[in-house]
Structures are given as C-alpha cells and as structure tokens.
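The other protein chains are all here in position, but one chain of the complex has been omitted.
In order of appearance the chains are A, B and C, and numbering begins at 1 in each one.
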C-alpha cells in the first residue's frame, strides 16, 4: 500500500493506530504515518516530536509501540563528584535529565561540597530483585506443606527459575500468609540488568513446579504486590529491593560555612525537624528532602525505568554532629538500576552511561549496575546536602526566583 | 575568549563546568563547549545527546543548568480513549513517553476496552497544592496564640501569599503540632500551573507575617515535609494534593470476554488478592497494579515533574461486581499536573499537550490542568484494566516475552 | 427453678451459659451458677475470680455479659506528679494498674524528674470523637450531590445526630472518596464521655437523613474504618481522635545528672536513634519508647476502654537541646478518655478517678475528661523520661533483673 493510502485509512479508522507497522516496510515509515495521522486529525504540527536522533528500527516492540517520535528532555551535567565506592571510584561527571530549573545547579553545589570533603563513601548492604506471586490455598493449613515443599525442593525450583538466563540467580523465597493467601517473595541477583522482566519469567517457571505438585492450589496473580514494584511500600523500606545502599560524608565546619553559608547545628536541626519529625507526622516512607528529584533525573538520563523513582524516593537522610563538622548520610533501601536492557540501550541513554564509563554489561556481571548505584546514591547525597543547606540558610525561595522556576 | 581556549580551560578545570555560560555569547555555544569537554575528558562521543530539536536559549536557568544536550525518549500514542469528564470530553489520543516495551500496547488495549464500554467517567473531588513550613515554638503552648492569630488574620496572610500572582489562591492553612514543632500546611488553588514554586514563594511571604508578629518563633524550614512533595505519604493519600480524582467504567461481560479473555469474577479476585491483600501486607500506599507506569509515561511526554510520579502512584483500584459486568475504578488522591510552566513549555512537550488540545493556560484558569488530570486518570484506568486483565488471563510473561522486554 | 437444677441444666447444655440470668432473680445468683458450672465442667476452682467487691447487679448488660467474677490487677500509685494544665493543675497521685514489674517504679522516677523541674505543661490542641460510615454510591459522580447536600443541610443533619444527648455536639463531616465508596468522617465533641457509643447512635441517625434523600445510595457499614477505632492508623496520627495533646518539660542538666545518671546529649542521641530512626525504619506510628505501657496502666485503673491503647500508643517523643538542659515532650494525637460512662462507673475504677479528683461529669461538660487527658499525657511524659534515661544510662536490663520481671 502507498503511504498516502495507509494514512487515509488510519485517519478514517480502517487501520488502527497500532496496526500501521503491519502495512509498512520499515518502522520509520510507520512512525511517520502515525505522526502525520495525528497531525491531520488534530490539525496540529508535531515538528519537534518528529525530529530525532534515535534509530526507530531498534525501538519497536522492545521499548515502545505506536511510536510517533520522541520527547526531548534537556540533559545537564554535575561534577566532578568524587565517589569512594567499592565499584565506582574516582571523579565522576553525572548526567541528569530534567526540566526543573535549579536542580542541576543545586546538585552541583552539593557535589562540590562532597568532592571538597574527600568524596562520598558508599556501602551496598543488600542486592536483590524480587517478584512475589500470590497463591490461593484451599486452607491456611496448606501453608505447612507448601513451605516445606519449597525448602525441600529449593534446588529444583531454583534451576527452573534460572533457565535461559546466564545472570539470574535465585537467592531465596520468603513466604507470607494472609488468610489462605500465600505470597512467595522470590529474590534474585540479576547482574547488570534491573531484572524485572527476567524475574517475572523465572518466577513463572518456578511457580509451575509448585502448581504441578499441588494441583488444588492456584496462582491467582504472578505479582501479588509484595514485590513491591513501582508502589511505595514498607516491605521495600525494610527488606530492600534492587540495591540497598548508603552514601556518607564528613563535612568539615569550614566547608559548611564557605560553601553552604550555614553551620553544623542548623543543618542538623533542619534535618531533624523536617526529615524526621515532619515525615513521621506525614506518615511518609521518605525521611528525606528530595531523593526523588535526583533519582528521577539520573534515571531519565541513563535509561532506567522512571516509574521506579517511586521506590527510589524511599529512604533516610541522617545528619549528625561529628568532630569538627557533620556526618551526613543518605540511605536508599530500594534503588533499582541497570546498565543493560530496557532503556539503557537507547542511543542518548547509552551515551549518558558512557559519560560514567559503565554502559553495557561488566566483566563480572553486576559490577556496572553496582557502580551506577554508588554514583546515584552519591549524587542523591549531593542533592540532600544542597537542599538542606539552602533551607538552613533560608535561600530556597531566592534560588527558585533567580532561576525562574 | 575563543571557543578553543574556553574548552581548554574547562578541561583543565580553570573554568568550572557551571561557569561556561559566563564566557560565551550564546547558551548554544556553552552547551557545545561543555559537551566537547566531557567528550575529551572521557574520550567518548556524545553524538546523539548533541543532536536536538530544542532551542537551548529558552532552557538555560529555567529548565536546566550545565546543559550538554538532551535525552530522547520514544513517544507512543494511545487511543482513541473516550473520556467523559467535566473538563475533558471526547476521544483522545494520549502521548506516552517510555522505554518500557509493551506498556503503550497494553494501555492501548485498556483504552479500547474503555472506549468500547462508553468512555471513562471522571470525578475531581479535591484540588489544592500544598506547602507546609515547620516553625519552632518556644513552647507547645504557643500553639494557641499562633493558631488564633492565623484565624483572625487569615485575610492579610492570604493577601501576602497571593502577591505577584494572578492565579494563586490560598484556600486554607491547617496546623499540626508535634512537641513544639508547628507545621502549617498551606493549601492553594494554582490554576493551570502545578504550582510548587508559586506556593513556595507565597508561603514564604505568608510566614513572614507570622514571624513579624512573633519574633520569638522561628521558621526552621520552608518545607517541613507535611506538604508532602515527591515522597510517599499518608497525608497525601488521605487529604490529597494537586488533583484528587476518580475515573470509572462499567465493563460489560461481553467486552471482558472478547477483549480481555477472562471474566468478571477473575478480575475481581485478582484485584482483591493483589491490590488489596497484597498491598496491605506490603504496607503500601499503592493499592493498585501499576499507576506509576502510566503516570510516568504521560508526565514525561507532557513536561510534568517526573519526580511527582511518587505521589501519582498512590491510590486505589477497585473492581466490583455489577449487573452484567464489572465496575472498575481508579482513585488518584495526589495527581499534580500542569499545562503551563516547568517542562510544559519545552517544544516536544508542548506538542504533546497540543495532541490533547490543552497546551498553555485556559480561558478559565485551571480548566486545562483539570482536563489533563481527567485524561491522565482515564489512561491510568486503561492501564489497570489491561494489566489486571492480563494477570487474570495469565499472559503477563507471555506479553513480556513477545515484546522482548 | 432451684439453683441446683439450673446448674445441672447449664452443665448439660440445656440452658446456655448466656441464658442463666433468665432463670434467676438476681444477677449475683446467675454469676455464681455460671462460675460453679465452669468449675464443675473443668474440675477446677475459681475461688479468687469469685471473690470481689463489685456489685454485679450494676454490671450486667452495661459492662459485661456471661459474668463469672472478676480479674484483679494490682494498682500502684505514681506521684506526686506536678501538672500545669489548663484543666488539671497541681500535684497528682496517679493510679496505674499493671502486672509489669518496674513499670510503676520507673514512671515514678520520671514523675519526680518532672515535679522537680517545675511540672509538666500540657496543650490540648484538638478534641473530637469520630465515626465514619461507608456509603456505596451508584457512581463516583454522586460525590458532588451528596457532599453538596451535606454542606447545605448541615444544620438538620447536626440536629438529628445530637438527638437524645445533652453533650454530643457534631463539629464537622469530612468526606473521603475511593472509587464509588464515600466515607463520611463525623467528628463530635462528646463532653466527659469517651463517646464511641454516642457517636455511633448519632451517626446512625444522621446517615438516615442522607439515605432518605438518596434512596439509591446505600450505607454499607456504620463504621468504614476511617474512624479509626482500636486500630493503628495514619488518619488518627495526622487528624487526631479523642484528645490531641502535648505534654512538655524543660529538664535542667543538674536534674538529668542527679536523677537520671546521664546527660543531655545522651538523652537526645538515644531518642533520635531509637524513637525517630528506629521507628522510621520499622514503619511505625509510634515514634516513642513505650507510651502504650503508661496509657494501658492508667486506662485499666480508671475504667477506660483498654482496646483504645492501640491509638493511645501512637505519637511522638521529642528531646531537644535547650539552654542548660533538655526540652522533653510527648505528643499523643489520639488519646480517648472519659470520666463518665463505660468502665468509669465501676467501683474500683471510680475510686481511682477519685484519687485524681475527677470522677463523673464536670460542671462544664468535658473539663474532667480534658483534665484526665492532661494527667495521662504528663504520666506518659514521666514514663518516657524514665525509660529513655535508663537506656541512656544502660541500666534497662539491670532494672529488669532487679525487679524480677
């Protein structure tokens, strides 16, 4: 069919917008037609959406459907940010994509505090991606036989769950019971990938082993929300998901004064009243100022799943008196990051990972993703230092107004 | 200075990366130099990041600092999605930007269920943007005099808080006390803007009235985390922030069978065990399947603040037996959206809003933002219908594998 | 029927244990027979349960059914505890009933710190008992008409809700919407009574006004759990229930050293790490050490509803540096207390209230209950000071061992 003809049929509804690829030779053509159809239907121009640097042939079905073009988000750079991690070590320039004025500038200020103070020290203390199906038992009593079966047959279940993947490693299966609903939280090491799709496939296979053994027990949903994916949750705050990581720094009094224009006591006081008392009164899982801002900007720049900013925003900022300054730390219990798969392979995102020197898989699978979590946590630390500092010095509104946000 | 010379000085550190704009005539030049510097320092190429359609002159200081280029995220389209809103009415094509394969296709399937069932009905039941400073009182007893002062002088405080803005309207100030910490939650109507910066400026001015009256009382932080911005919180789940909205649909049995390949009872069962029991056991504020995915993709496409996906993911999916089918609804208590300000003025984002017919300010300030919230909630409803349907029909992993996620 | 004959029939099951009162002239006789029946059936002796000072005739149907006797719990006294309240003013001896060794002694130590430091200052900042029915609407859109009806007809609804009570005053009705479920949180002033039953009766009457107007709308449950009664909840933590109250004290360094054997910095540090960081990580609504212990012991002694210890345990302990010592405060947002009704009229409980000088109704209805909340909060403050002090001085286990708990 000719392009014009397809276009007409799309506009008239004879070809659905998701069917266009069936009638064109290239994805690119389909994208053009779809965009043109929207332009006609809505009588608008989509010039900017239609101009892009990506190769749409690589995207279709892997990253997007019904494509009409791209959204462009400005990318800025923060650095040098010194990170003393176990996987990321050195001075980094961190790409952040955002449309929130002052965010990059503010994080950059925090980065300069960290770098001047010797660099952020990071500690990854847990690492595991989870998927938790919910099974309906006949009676809560079945809990015993199912949980015993899982313990006795862990090796077989593990083998099934790891099929067709070199990297996915099942660590444990934790059972939770509510009435006759059995939730099984499968936790995996997923190497350099974020792992959500892999663990879904693996868990589906593993569940079949249980269903085969107990035909009277039914898997109601492959995700029973105890995973918990893309929703705030206490279970992730407590037990972690993805990387659980702390980044910390000792900031000397002189640097607090010179760079943040405030003092140790005020920083501590703001953090205590805002991030602890305020968040406690709010019933929040975010005992922090704005983890979400930095996490979102780095996730967007580097091709992470931006819906997972939800868990990434959970966590704690602690500011404590120390000899000659403050101890300042951020703890992110559920930071899910990847350097392979998903959006990380898209051209601009891959380049952003190149800036950090960690695009693609690492020699020892998992090291690149761990390095990314260390850089990310350090940048979050920078963001917290700068915002708590600004609130302490009371120039938040001033900063906003200057930058015209 | 010559471009080459500036570049050298940036590389050698004599010019900081945030100072480049001081030495160039145009922002564009500064962006180029900064990108070139990173390329040299890291010995990489940033070809794709460097190619963009946006005019960087409009972005500097308003949306980004330290710019090196853009990230491109593929944009797809969902529709036609029929919305029977009070502000958005008709068939919409909804732009979604994402790198998560299958998301647009899946949401599109849900949209077709909605449209076939007569269109989503939406109800905005609250509307207010909040900012909550924390004040340190001398004694908790001061609560009486401050809260009385606020009641007696509400008009004056309101006037101060609305200065220099045609749109910002203070609705109320709600006090919360913890020890001698007084949190004042200011709630505003902010028209078509999301309002975060405006309410910060307005609240700063309002607080000064209180500080002038009571010099012994100190505003510790302009944000005391009871706002609550970009952090999960019970206070937003309960009291709302931005738009509080429900979108609902009655889906006839025939459509459930034809389009979702399942039945009413299974849909209800999956929703009950996953979204209620599972989320309850997880300690989650997201009693839903994946609000965050759809909210994130629309926010990204239309220039919203993507860190606010955190609150946007809070809320409830209810699926209930109805005559000849199911009643399916989503409730989003804290959906913060705008059609003016922030990222909405960037070229590709503005075009995405044009697709919806609601870019920029509306005749009656606020109507466009309300329309956007209705479309957004309806798309979230589509996303929930499709995913709950897929889980019910157990083809989640199959979908994942087909689309290669 | 003769006593012996009734007893036989109870044992044989011909008379059910809840029917005995139908066959006896006095309650006392029924209690005896029931106890004798249990003794026979189980072949045990219930000598102690059977000896009591209460007049069972007053209890049947008001406080207990199927009575067999009483449980006795040892009552101790804490004091003098100086309270500088708006309703309770002076030195109090506070009755506490408990079987937890060391609890009274520990609270007494805290009381002596408070009294030596000049007395606790209390601030009641909210006062309202709530009941929240859930209504099923036809569509979420009905929200508009119902909420408008409530606003327009508030006076009539209020009148209905206050019928047959001199004391119950409806303050407000706050609507919450989830899907097509409308929760209406009715908040009342209930004078000196705790008010749970009164507000249930009042709300039932009020709901009928709404149901009469909208026959298509159904009240599914008179309590929709947004009240929230006897369950932990963020809504009570944030919006309060019963009395919301703070008690505070400035403790000079000398008293910290002499009485608590520790210092200001250590108290602050323990409170920060345990009551804020620890409770935050635990996902707790109790940002305190052991509110529940003191609340439970006073509730039990004075005839309160001990299941409401659940809400009473919610709240915050804040310890902050102050000139020459620490500022120490407790905030209890949902403390439900009464001096009339329920268990307060039982003989031993009434006497316990007499010790405080506030049994029965007050001249200005509500003053006695408010005074009780002030004394209770001050005793909670004492309990927190003592336990945080013990942890700071690391003699918790020592205290436990000495007292043989």
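As a convention for this text, a contact is a pair of C-beta atoms (placed from the backbone, for glycine too) under 8 Å apart; a residue touches a chain by one contact, two chains touch by 3 or more.
In this text, all values refer to a predicted model and were calculated from it rather than measured experimentally.
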Which of C:161, C:228 or C:386 contacts the chain that the document leaves out: C:228
Touch with the omitted chain, as defined above, among C:270, C:326 or C:385: C:270
Contact footprint on subunit A, counting only the chain that is left out: 121, 123, 125, 139-141, 143-144, 147, 175-181, 234-235, 237-239, 244, 246, 248, 283, 316, 318, 320, 327, 329-331
Hidden partner interface residues of subunit B, rising order: 234, 237-238, 272, 276-277, 279-283, 285, 287, 316, 318
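Just so it is clear, only the chains that are shown with their structure count from here on.
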Overall pattern in which the protein chains touch one another (line/ring/star/complete/other): complete
Whole-Å gap between the CA centroids of subunit B and subunit C: 40
Subunit C: positions in contact with at least two other chains: 234, 237-238, 283, 316, 318
